[in-house]
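A single protein chain has been removed from this complex, and every other one stays in its place.
Letters A, B and C mark the chains as written, and numbering starts fresh at 1 in each.
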Amino acid sequence: MALVLISFTLIALIDLVPLIRKHLGHDIIAFLLLFILGLTIAILEVSGVEIPSIMLLLGDVLKSLGMSY
Amino acid sequence: MIPRRFRLLAVFLLSLLLMIFLSGCWDEHELHTLFIVTGVALDESDDPEKMDITVQIAKSQSKSSRSGDTEPQENYIILLKNKSGTMMEGLMEFNRDSSRTLMLNHNQVLLFGSSLAKQGIKDHIDLFMRDQDSRMEVLMIVVDGRGEEALAAKLSQDRISGMFISRVIRTMSSVSSYYQVRMLDFVSRLLEETTSPVVPIVTVTKKGKMEEIKITGMAVFKGDKMIDRLSNDETLGYIWAMGDVKHCNVVTSTEVGKAVFQIIKLDCKRDVKIRQDGGIGVKLSVNTTLSVGEISGFSETTSEELMPYLVKIAQEEIKRKIMNSFETARRLNADIYGFGTSVYRKYPKEWKSMKDSWDEIFSDIELNVQVKAHIPVTGQITQPLGMKEE
Amino acid sequence: MFFEFFVRKIKFLNHYRNYQQNNTENTIKERPIKIKKQLRENLDSLKTILGNSSDLKIHPFRFGANSSIAGVLVFIDGLVDNATLTNAILRPVQSWQFKDNSFPLEDELISVLEQEALCAGDVEIVKSLSDVISNCLSGNTALLVDGCVSGLIVNTKGWDKRNVTEPNSETVVRGPREGFTENLRTNTALIRRKISNKQLRVENMILGQKTRTNVCLMYLSGVVNMKVVEAVKYRIKHMDVDSILESGYIEEYIEDAPFSPFGTVGYSEKPDVVAARILEGRTAIVVDGTPFVLTAPMLFIESFQTAEDYYMRPLYASITRILRFIAYFITVFGPSIYIALTAFHQELLPTTLLFTIANAREGTPFPVFIEAMIMIFAFEILREGGIRLPRPVGQAVSIVGALIMGDAAVSAGLVGAPVVITVAITAVAGFLVPMQNESGSILRVVMMVLASFLGWYGISMGFLALLIHLGSLTSFGVPYFDGFAWTRNLQDSVVRMPLWTMVKRPKDIAQGDTTRTHFFIPPLRPYETQDEDDPEGERQ
Partner (left out) sequence: MRIDKTQISGVQFMFTVTCFIQSSSLLTAFLSEITKQDSWLAVLFGVVVCLPLIWLYRTLMVMFPDYNLIQILEEVYSPVVGKTIGISYAWFFITLTALNLSDMGSFSKLTLMKRTPDVVLIVTCMLVMAWAVKYGIRLITQYSALFVFVAFSILIASVLLVLNQINLQNFLPMFDLPAIKYVQGTHIISTIPFGELVTLLMITPNVKLTRRDTTKYLFGGFTLGWITVLVVISRDIAVLGNTLPIFTLPTLVTLRLVNLGEALSRVEILFAIMLIMLLFFKITFLYYVSVITVAQIMKTKSYRHLILAAGALITAYSFTLYPSPLHHAASAKEITPILWTFFEILMPLLTFVIAKLRKLPKEKEV
């Protein structure tokens, strides 16, 4: 957990700070999008929450549509 | 661009992070914490639920303790034994009870006591296939008697019997690759369902203070259970029928004399056919190049007659041996040749109906062996001593 | 606290960078002091400027009709050649007579002296005392005459210098044996003698506020990539350095990647090597006072090309070059692979070899990594010891170190024999590529650390990271690792093709005249004459 937090803090320090300094709106949004998504998944993962596999979910959907081997 | 200060700071901190991550060394195992396993033997145990597991470990010789050359044999190997239901449990127990971890990567041979082999070995080899540590090319051997005896054997030729057996087998595999039964080959045969695996069988005999290990034929399996064995002679017939033989002797003796030929090259073409009556006909055309190794007798034959005669008796002998071993196979109803697979490859459609009744079809196979021998080389002398002129 | 230090350091670097960028053209220039009419005044100010240095010689004399004119010779003792001084200046000036007995006036006197009296080829008129001083300091002699506001500078340079000898750092079996000396002019002359081409440019500049070192930029105009020359000049101009004692000083100020283990400026001690590089379109930087001449841009592949590669026949040269690549690979990855194999992946060793190693390792007290580290460390100590010591003693050190210590350590069971062998091979392999010795020693340790953590995986990652780093490096705008990108300059990369196949100069380095020869001409066979049907007959 600590490691995850440290590494994400580091990433924010490295990339976000200069972005904010330069006032690059688009870049900040793109960065935050990726960052928050990654952080959420990582934290959920570390704290032991079972994250459903997207691939398997999609597979179930496809199967229910009858598209499968 | 990222400002320089952040970049430097980042590189520094990231490498720090890396260091924290890396400080595990999960896979590090130094050599002196390992036991190098050179042989594993599985035997029947008095407890029917369990089996006896023996592992042979090559002991490393510390330099300082290498006092003299005449060290007792016991110091070269360590034997560990225990009794357990499955292989995995056995290994766990070994690791618990010994000062070092067992390393199976260099395991040379997997020995089965003949009594265990008769009960079936499929369940015991699963671990060896699944575990990444062990390799598919480990040799499978059946020991006449108990496998642990072979591992404990003191040999005059090699200090470690596991290495010895694997070297013997590898030497034999230059004669025919069918002597070398790796786990992969065994599994491949098992997967073919109709084919009976054959595995070399070794016998340990006492010879003074030392022991001797010899290959004494092949164990024939039906499924994963050993049912019988081929003698050395029958084994020759078997490998000739499988083809691709080099450096092998053909010993013939007739009333007029004895001749030993050496096979330079032997190929066997196999042709399976579905007969009119639904049975299978197999035609083996053996094409071989021989050299004359030794001739004695034949004093009544002239030199012109000699060569055709030699060819004839060699052909007959080869054919006889092949037929011999085939009869044994038929008697055991074990398709050691993989005829079933040949049929499957040639007639995949018909095969589906034959597969289930293969045992009956096999016992009804019509085998037709044709041998063609050439003897281009007679060795350094052309005729045996004392042969008639003209 | 630790971070604070780091941040401060980085802040400083940043600040310095800005300073460098703003500080384009305000190098401190002393205001020139004019030469005065009174000789005495001049001498006084000279003495105050130079302080009463004992090697400053001021030689007063009189000349002209009736010795009516007072003059002085100003020079630094030891830097001037006394014979030249006497024969070129003193004797002709003192015996010189005015032709028409008319006494030339002041400044006229100086030019008359220059044109008529002096027996020297390299004479210059200067008007400021600072020029006088700087010239004197570089070995010239100044002639000042009472009543004149200008002086004469005569080239009398003649200090003790080393002869052109065979260089120690790059010895050859076949090829020229001369090496550069510490003297700038000798060095430029050595290059000039190899390339007597009108396009060879020599640009002079003086660097170092305190040392005032002469530095020459040499390149073949029309062949050289002018962007590189501009970049070199630009970087040299922005150097803010007070002393230059060796070309390494300059190298550090102009290189592309100061923190990389790989040097991006080449150097050589041999005129033929430098000449060859200039002919390929590189720029040479000759620095006074050192026999090492810098060349830029430098490619990674250059470290593996030796002068002898081109003097030997191509087949063997290619083999030795491949050998050098393998050696470099061994020197970087040797110990780490050993660690990975013995501590992580024993399954990859052949069984018999494993027994051998296991026997050797039995009873040694340290883990493999520590063992290898100790041996590498010991080797570096021995090497350093051997280099700095006088040669006979150095040999003794290596004998003691290599033979006695190594053997004793093994037989005492402190380290295993295989690790000694590995380190020894690694060390020897490193000497095959002397240019990359530094990077080799650093990377070796890095790889060992990686291997000790992650085994083969660590080595693979290290290798890939190394590739990335190499790929990202540039030397004066030219990709550093480009010779290995497999798509260009193939005739002279991993193998050396025959010289007649190298039709083009290396890409990116040369610009303009990139063709070496116009035709791809293999050697003619002796019986082959210029027939009509010779497809290449028209090349005549």
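As a working rule, a contact is a pair of C-beta atoms (placed from the backbone, for glycine too) under 8 Å apart; a residue touches a chain by one contact, two chains touch by 3 or more.
The structure presented is a predicted model; accordingly, all values stated were derived computationally and were not measured.
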Which displayed chains the hidden chain touches across the whole complex: A, B, C
Selected from C:348, C:396, C:412 or C:499 as touching the chain missing from the view: C:348
Touch criterion as defined above, residue of C:189, C:399, C:465 or C:524 at the omitted chain: C:465
Chain B residues that touch the omitted chain in the full complex: 1-2, 14, 18, 21-22, 24, 26-27, 132-133, 135-137, 182, 184, 187-188, 191-192, 344-346, 348
Footprint left on chain A by the chain that the document does not show: 7-8, 11, 14-16, 18-19, 24, 26-27, 29-31, 33-35, 37-39, 41-42, 45, 51-56, 58-59, 62, 67-69
Residue numbers in chain C that touch the chain omitted from display: 344-345, 347-353, 454-458, 460-461, 464-465, 467-468, 471-472, 484-487
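Here is the rule we go by: only the chains that are shown with their structure count from here on.
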Rounded Å distance between chain A and chain B, as computed from the means of their C-alpha atoms: 54
Distance from chain C to chain B - Cα centre to Cα centre, in angstrom: 65
Chain B residues counted as touching two or more neighbouring chains: 3, 9
Multi-chain contact residues (two or more partners), chain C: none
In the complex, chain C residues that touch chain B: 6-7, 10-11, 13-14, 17, 342-344, 346-347, 351, 354-355, 357-364, 367-368, 411, 413, 452-455, 458
Chain C partner contacts - residues on chain B that touch it in the complex: 3-5, 8-9, 12, 22-25, 27-32, 34, 36, 38, 58, 60-65, 103, 105-106, 108, 133, 135, 163
